[in-house]
Each structure stands twice: as structure tokens, then as C-alpha cells.
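Removed: one protein chain of the complex. Kept in place: all other protein chains.
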Amino acid sequence: MEIDLGPEAAAFRTEIRGWIAAHAPAELAAMTDWNAAAMTGGHSVNAEPEQSPEYAAWEQELLDARLICASWPEQYGGRGLGPVENAILTEEFHRAGVPRIRRGFGEGMVGPSLMAHGTAEQQEHFLRRIITAEDVYCQGFSEPDHGSDLGSVETRGVVDGDEIVITGQKVWTSGFYRANMMFVLCRTDTAAPKHRGLSYVLVPFLDNNIEARPLKQMTGAAQFGQEFFDGARAPMFNVVGGLNNGWKVAMTTLGFERGGSATTQHLRFEREFWDLVDLARKLGRERDPLIRQQLAWAYTHVQIMRFSGLRLLSQLAEGRDPGPEASTSKLFWSEYEKRLGEIAIDLLGAEGLVRPEGEGYQVSHWQDVFLASRAGTIYSGTSEIQRNIIAERALGLPREGGHKPAPKPATR
Amino acid sequence: MEIDLGPEAAAFRTEIRGWIAAHAPAELAAMTDWNAAAMTGGHSVNAEPEQSPEYAAWEQELLDARLICASWPEQYGGRGLGPVENAILTEEFHRAGVPRIRRGFGEGMVGPSLMAHGTAEQQEHFLRRIITAEDVYCQGFSEPDHGSDLGSVETRGVVDGDEIVITGQKVWTSGFYRANMMFVLCRTDTAAPKHRGLSYVLVPFLDNNIEARPLKQMTGAAQFGQEFFDGARAPMFNVVGGLNNGWKVAMTTLGFERGGSATTQHLRFEREFWDLVDLARKLGRERDPLIRQQLAWAYTHVQIMRFSGLRLLSQLAEGRDPGPEASTSKLFWSEYEKRLGEIAIDLLGAEGLVRPEGEGYQVSHWQDVFLASRAGTIYSGTSEIQRNIIAERALGLPREGGHKPAPKPATR
Amino acid sequence: MELVFSPEQEELRRSVRRFIEARSPLSAVREQMESETGYDASVWRQLADQMGLQSIAIPEEYGGAGSSFVDLAIVLEELGRGLVPSPFFGSVVLAAYALLDAGDDAACRDLLPGIADGSRLATLAFTEDSGSWDLGDITLSAVPERDGWSLTGAKSYVVDGHVADLILVAARTSAGLSLFAVEADASGLTRTELPTLDQTRRLARLVLDGTPARLIGTDGAAETSLARTLDKAAIALAAEQLGGAQAALDMAVDYAKVRQQFDQPIGSFQAIKHKASEMLLRVESARSATYYGMWAVADDGEDVPIVASLVKAYCSEAYFHAAAENIQIHGGIGFTWEHDAHLYFKRAKSAQLFLGDGDFHRENLAERVGI
Partner (left out) sequence: MELVFSPEQEELRRSVRRFIEARSPLSAVREQMESETGYDASVWRQLADQMGLQSIAIPEEYGGAGSSFVDLAIVLEELGRGLVPSPFFGSVVLAAYALLDAGDDAACRDLLPGIADGSRLATLAFTEDSGSWDLGDITLSAVPERDGWSLTGAKSYVVDGHVADLILVAARTSAGLSLFAVEADASGLTRTELPTLDQTRRLARLVLDGTPARLIGTDGAAETSLARTLDKAAIALAAEQLGGAQAALDMAVDYAKVRQQFDQPIGSFQAIKHKASEMLLRVESARSATYYGMWAVADDGEDVPIVASLVKAYCSEAYFHAAAENIQIHGGIGFTWEHDAHLYFKRAKSAQLFLGDGDFHRENLAERVGI
């Protein structure tokens, strides 16, 4: 069923739908499934179509219409879309089968941090380059010994004249192979209390004494990087929010993308669900009562993602704050996907024991889902940390005696 | 399969089997199922046969043969049975269908505490009375505000000449309606640190300014009591282990009953399991694949109780210390029983909605299992506390920062 | 489909909640549990006369207020939250929708106004001694007589069947499953109240022996119409379950904040936090699903059968989970008769079993989505 988000939303939807029809290059929609999951377990898809002239033409159209970083305020080069419009944009691009081009960490994290904490000069310099993809960012927060405990960052930043010199190690860097910039949290005052000696620095990533190595995962792919900083340099101009004030900048709320893919996120899970049903049919097990229970369980959870997204969006359309359901979303889908991977591989049975032929450690689609889904409950705050946060923030339960609050980490 | 516990054990088994044949009153075995669970949810069973002359005769035989409190050392009136002999005793009584008469808290807790911490005079006076059931004890540890946190006991004990005067409240007292004595943990020094101002006192329970009220449970039965002390008195002679030394006495390890019912405990669950299978057959659902999975799950867990018991006993028979499996037993059966109750009531379906006719809140057998089993994961240390204890003691994980260790509570 | 409550609906929720807090707090629920009829007739009259809740979703032409199913579900969520013992579910959900879904205008004109103004209690009798929730298993037979029909057989697990004035009975004729109206004082009808695990909701067994009845709707059409009624009932029951689950969660969280053990509130321990956050996750998921289902019914969406089974399976288990964890978090006190935790626990299990449990509805769901 469709939900009614009010007349303004309907008008915006009509406008966007018309604009897509007029501007999307012919054949773009037919080239590939642009809205498939960007990656499953790090085996990237869609790499070639992104090199096509149609894609480039589409990117230019989006840039001209300010539909990249569209939720950024107009003054920063966006269109100032609200959460509902943002979701409608995603929905309509999805419906038309054309990609919504995003700028990753630059759009979602660096931009908002600059808008909140940067100087006018920094905003002027950096934001436009994110929109045009001149600067592509990866994230330099996590370190080998500090996965969830960001306050313990050890990578050092030393001021040297009008530059800052960085030495140390970062890890779990997704998209590192595409990046030319990294936003780094480093310790610039070792004497200050844990959270007060950190700085947030935009560091050129290439040819800058940073050795980036791919970190191979259990899936056989290398989705993440680890970086060794041996005196990487950045101008002091690139320190956002002032020296030793990096904790606050890193914690900047990511309010710009609210709504985002609330009502489209479930689509990839729904497609995956029907693929699983097809698998059960192929194996002749779709009438097995135990399998049917598992499939119905999976369907239920996919639909609950949809229902929760619709509910969230309806709230936002009414100008209301979302309820506690928003805080459980990551826990919900990551635990779901893990279980789904188990259901799939168990359904495969003996077939699940065997990988496809090919160089290295190739895995089948369902094996990839099974293996890759173990990461979902770990990155961006483990499920355990998610549960602490939910208990403390959504339910108001007291913090543990004497323990530090669990900051929401943001790897990937 | 039978396990071989070695020649000494076999000889003891032969001896006991012969003794039972010679001494158990005719008809005793036929009177009732003595080895059924003593209570399910507080609806007591077997009350009438215990009043029979055959039972009294049997009790006297057991007393004469020192087979009550048989694991107590001979000097204290027992037979000094080791854990394997103790288990064999239970097994053989079970096999013959005659009751193994026990003295509850007196046998399991007060006796051992007296042996470890009492004076020779106290041992002389109190132990014999436990064996003969002249003194029947209930436990006065838990208080309304301190379920698992025994160190916080608030009930006051004030020395008044050669007496101690007790004021306060106790709760979760099982068997209170049968008791004439209570072993009470009370605070005798309010200025001392938490665990150093407590005393362990044997308090006459009747006609002693103690108002005992039954505490009705959600099953509709009243298995536990709560007691209001308004100046109850006990001679100073009844303080065990010395004034303000009660914590140590309360923590006395209950080493005397090891082995006990290791290899017979599962029998009641096994009987219950087959009753559940009968129920499934009666409802015509025994071929339902979902039900079969649940039944197989239940069977597996019952057998694991048996296997673990056999393993434990075999270790003891070899004179080895039991492994970590001993520490998980309570968690295992209490969580099992809870799930079993759910399986049973779900299997009943609509029938589960309806109680039997009768006064008050009568429940059917399976309803009782369903409801009563919720208590198993709460009393004697909740499952959460059990898990802490297992993690710290069996796995050596560190205690929580600054938290007190979780003492093993012992309600019921 | 709007998925957001209007200011009027928010006010409806608040007023129902206020009313329940004032007139049917849990202390009063306990009195009603022990009473003869199992509910408070004066509360029932006030619900009808002051608040008009029984009429809320009944069309105006049949004496109702003509509001949507969403309004009705809001009321049910609050009744479930307060565990209010009331013939509301049987009369206003099961019976009223059985009549409406049967599409019998004359019968609706005759029978719905009494339901709408609360003057007559109605219920639906479809389950039989087999305990099956499947309409295909109904065996009670109806045969035509001169002036109407005659029913013979037994029904069981009939909600408030002992106090209903009007009983809608599903029976089999030569044309198939059909719906009939039976008056409480009809000849050959014997009603026996059944003691219930959940004392806040009464059930009865009915024996009909040549009992005269009025055919509602078309002979043989009830297989379809009752299926629609049961889908609505599943979502209505889910709304009740959602209210109860939230109450159990609130109770657990409130207790965890104040109960001290080892010199700390137990809510500061991760074990309790993680329990509570899992409860929240499930309650909020149940909320998203139930609210969607409410609007789907209100908009007469094609996906109602799918959503009904989905919502009933999920909410049944979410509520039971919340109610069970609430007892565990409370520890010993939560196991006592005097504490209210067990009232929710028993309602949760009963509501889970009533109309079919999670396994039953997941199998339905698989069938309905075409697996």
C-alpha cells in the first residue's frame, strides 16, 4: 500500500518524476541494476557501468540540478531537501531504475561536520569539492586497539609550523581504494584528558607517507583497508573545529540524511528474500514445514523494516521526531541478515559446502551472504554496544557504575 | 547403558539393594510414586502417604541404619557416604520405589554449617535433632529488598543478655509451614562494613513473635512464606560461628551432598517428556514436523542431563574433581524447564486457555509446569547471576569494575 | 494511507487512557477477575454512554459513529495496555465485523445498533471442541426449518459466551459454511463458563440442540466473509497485544531504574539493559507492523490477509517475550500473585494461543504470500 505524505510531498514527487523522465539518459536504466546492494561481503558489483558515458552524463545532470548532496542546505550547494523529500528522491530514482549518486563519507560525515564546525573559508574550500567528487573521503577513526572506544585514539598529530604531522595506524577503512582524502581523528595533546586532546583533520590520502594495505576478510574479499601513517602532512587549515576539539566534531550528529532510504532500504532485503524462496523451490523444499516457517519468519522481518520505514517517514512528514524505533534499526537489520545467511546456507545443505570454481577464495552468492553478514553486527558499533545505547538513550536506563558512556563509533 | 563405577561401588550397591529388600515395609513402594517431583508449582503431592504407618516404619529403619543424613560423617550421626555411594543410595531407593527421606535445609545447610563453624556443644545439641526431624528448618536469608544481594541484609539482631532479639522481615521461605526452626542471617553490628556485621542464628520459629504468612504465587499456590519478626528471641547459644561472623557461616560450601541425585535427577524430566509425547499423540500432532522438532529438542536436553550426571559421577568415582559442567547444571535445567512449559502449553493450544474446574485458581498439570517453571530461573540465584558466576569461576573472566562479587544466594 | 494519527485520534487515545486509569486500574481489574460476570457493567455502560467507544467503527447507518478501524484499534491498544476485562473484543470486534463482513443489510440494521450503543453484548462462536482455529474444521450443522434454521452441535472457547445476549454462530449447511444469529435465550442452548488461565478474559462452551437461528448473509458464504472477519480480529488482537507488551516493557524499565542490588540500580547492569533493549526492539517492531495493519484494514487494502497473519504471529511472540522478561527482571516479586506481572504474562500467553499461535500464522503467511 502507498502511504499519503501530504500534498507538498506529492507535488515534489511529481516534479522529480518528471525531471527524471526528462533528464535520465536513455539506456541508463537498462544497463545494470543500479539499486542492488553496492556490495555483498566486499565483492563489488556495478564497477563497469559506472565508467560508462551514460553514467557520466547522468552525474552531470544531477550536478546541474543540485541533486547530489541534495539534502545539504542551498548555501552549501545542496537543495536543502527535508527528510521526506530526500526519501521521495530515493524512491523515485529507485522506481525509475537510475542511480542516486552519493558522495559517501564526504556527503554524510565530512560535509555536516564542516557545516557545523568549519570556518567559512573551510566550507568554501572543501564542500564544493565533495559535491563534484574532486575529493573522495575515507574515514580514519578506528585503530587496531580501539574498535568501539574512540576516545582512546593513539595516532599522533604534531603541529609543525603551519602543518600537522601524523604518525600512527588506522584500520577498518572502507572505500579506501577510491579515496584521495581521509578525515582523521588524532591525538594532538597527550597530556589532556582522553576526550580533550583529539583533533579532526582532513588529510590528503595519496603520496603523503601513508601506506594503505587492503585487509582481507573471511569472505576472501578485501573491503577494508589499514593505513600506516609515517609523518603524513596536512595544512593547519585542514583541522576542523580547532586544535584539540576533534571529539566534538567527530560526534556531530548526522542529521542531514534522515529519512534517506527509510522506505527503500527494505527493497534489497525483499529481493533477497524472494531469491531465497526461489532457491527453496529449486531445491524442492518449499513445502517443507520447517523451511516455510523460516521463510515466513524472514518475510515478516523484511516487512517490518518496510513498516518501520513508512512509520518513520510518516512521522517526519508530520514534522514529528521519530520514536525509539529509529534507534533499533541497525540492530534489527544486522541481526536479521545474520540469521538470513544461516537460513540460506542451511537450506543449501550439502551444496553449501562447495564454493564456485575460480581464483582465490571465490564464494557463491549465498555463501557470501552467510559470511559477510557476520560483519554487520560488529561494525558501526557492535550489537552489544547498540543494545547499551538503546537501553540508555531510548529507555533511560542508568549508565554502568563508573563506566564511561559508550560513544557511538562510526567505522564505515 | 549402565556405567561401571568400579568394584567398591558395585559392592555398596549390592549391600544397599539387599538392605532395602530386607527392610522396606511391604506395600510402601505401591503406596505412591515416592520419587515424583516433590512439588510442581507448589501444589504439593504425596502429603497423605507420608502420614502412613508404613512411612513411619521406614523412617525408623532408615534412622536405625544411619541412612538419614547418610553423607554426614559418622561422628555426627551419618554414615560418611562419599558422593558415589550417595548417588547409588538415591538410585537404589529410586529403583525400589521407596523414598529417600531427607531433612531438607537442616541436612543440606544447617548441618554442614554447624560442622564447619559450630562448637562441640552446638553440634551435640543440634545435629541429632536434625536427623530425627525434631528440628525442621526453614531458611531466613532473603529479604524483600535483597533477593540476590545477601550482604545487604537489614533484619536486626540485638544482644540482650544471653539472648539475641530479632526484628525485621524475611521472604521466599520455602517449607515454612513445616518448620519449627529457622536459620536467620541478621545484622548485629550496623557500624561494621556490609559483610562483617552479620550473624547466623538458629531461631525457634513457633510462638516466638514471628508472624509467618504464605506468599501466593502466580500458579495460585502458596509455596513460599514471608515472615515478620517482632522481637523474636534465641539464646546466644544458637549463634553459629560467633557474633558478627555470619557471612562466613552462610557461605559454607555445601560439599556434603555432591553426587546426590546426579544420576536420578533427569528421571523426573524424562517421565515428564514422555507425558508430553503422550499429550502430542492425544492431540493427534505427533507427526507434525514442527512438534517433532520440539519433542526431539526436549529429549536431547533430558538426555544431556543424564549424560552430564553420569559424567559427574564417573569423575567422582575416580576421585577427580568435577569439571565446569557441574556449575552449569542449575542454569541448564531451569532454562530447559521454562522452555518445556512453553512447548507444552503451545501444544495444548486452545485447551491451554482453559483451567480445570475447582475452588480458587486451579491449574492443569501442564499449565502448572508452564507457570511454575518461571520461578526456576529466579530462585537460588537468577540465571543472570548464574551466568556471572560461571563466567567468573569456571572461565576466570574478571569481575566487573568496582562491582561486588555476586555471592551465590541460597533461597529455597 | 496516512500512518500518522490525527490530533483527534491522539485525543481519543489520551481520553481512553485517562478513563482506564481512573475507572479500571489494575486494582479494579483484580476485582473484576474475581467477579461473577468477569467485567464491570458500570464501566461498560460508561464506555458506551460517555465515550461511545462501542459504536466507534460501526457505520452510521447501523447506529455507529462511522469512524475508521484505526480508531477502534487505538481503543483496543489502550484496553490491552490496561488489561481491562470487557466484552469489548467479542462484541465490538468479532461480532460486529462478522455481521458487517456478511454483508446482510437487514441483519446489520436489526443487530448492530444494540452492539453500537452497548445495550446488547454479542460474540462470535466459531471454534469447536477440537480447538482448531481453522474455519475448515467447523462441523456444527445447520438445517433449514419452516421459519428459519435449526443448529445442533457444540462450540467452545467462545469469548464472553456466558454473558452475550447475541451469539453469531458459524455452522455448516448443505451450501457450505454459513453464519447464524442465535439469541441467548433460544431453546436448546446450554452455556457453560470455562475457567480461564487469563482471568481477565472469559470463555464459554455452548451446546446447541436444535436451537433456532437466523441466517446472516448468504447461505454458504461465510467461508469468505468470516475469513475477512478473522483477519480483522487478528489485527485487532495484535493492537491489544501491543498495548500489553508496552505495559510490560514500561513496568520492567521502571523497576530496573529503582530496584537496587549490589548498591546499584539493576538497570545499570548490561544483562538487564540488553534484555530491556531486546524488548524495546520487539515492541517497536510490533508497533510498526500493527499500525500498518490498522491502516491497511481501514483502507481495505488487498494485503490485509497477509498482514493479518504476519502481525498476529509477530505480536503474539513480542508480547509473550516482553511479559516473560518482565517477570524475570522483577525476580521473586514478579512471580507472586500480588504483583501484576503475572496478569500480563497470562494474557500474553492466552492472546498468543487465541486465534492461532505464531507457527500457525507463519504457515498461513507462507501460503498467503504464495510460497
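Which chain is which? They are A, B and C, in the order written, and residues in each are numbered from 1.
In the analysis below, a contact is a pair of C-beta atoms (placed from the backbone, for glycine too) under 8 Å apart; a residue touches a chain by one contact, two chains touch by 3 or more.
Model, not experiment: these values are computed from the prediction.
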| item | value |
| --- | --- |
| Identified contact with the non-displayed chain, of A:A9, A:A87, A:A250 or A:V363 | A:V363 |
| Listed residues B:I101, B:L114, B:L331 or B:A372, member touching the removed chain | B:L331 |
| On subunit C, residues whose C-beta touches the chain left out of the figure | 269-271, 274 |
| Hidden partner chain, residues of subunit A it touches | 142, 144-149, 171-172, 215-218, 220, 290, 345-346, 348-358, 361-363, 367, 370-371, 374-375, 377-379, 382-384, 387-388, 403-404, 406, 411 |
| Absent-chain interface as seen on subunit B, which is shown | 1-4, 277, 280, 286, 289, 292-293, 295-297, 299-300, 303-304, 307-308, 310-311, 314-315, 317-318, 320, 323-325, 328, 331-332, 384, 386-388, 390-392, 394-401 |
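One rule holds for everything that comes next: only the chains that are shown with their structure count from here on.
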| item | value |
| --- | --- |
| Approximate Å spacing (C-alpha centroids) for the pair subunit A, subunit B | 54 |
| Approximate Å spacing (C-alpha centroids) for the pair subunit A, subunit C | 42 |
| In subunit A, residues with contacts to at least two other chains | 289, 293, 400-401 |
| Residue numbers of subunit C (touch at least two other chains) | 263-264, 269, 272, 359 |
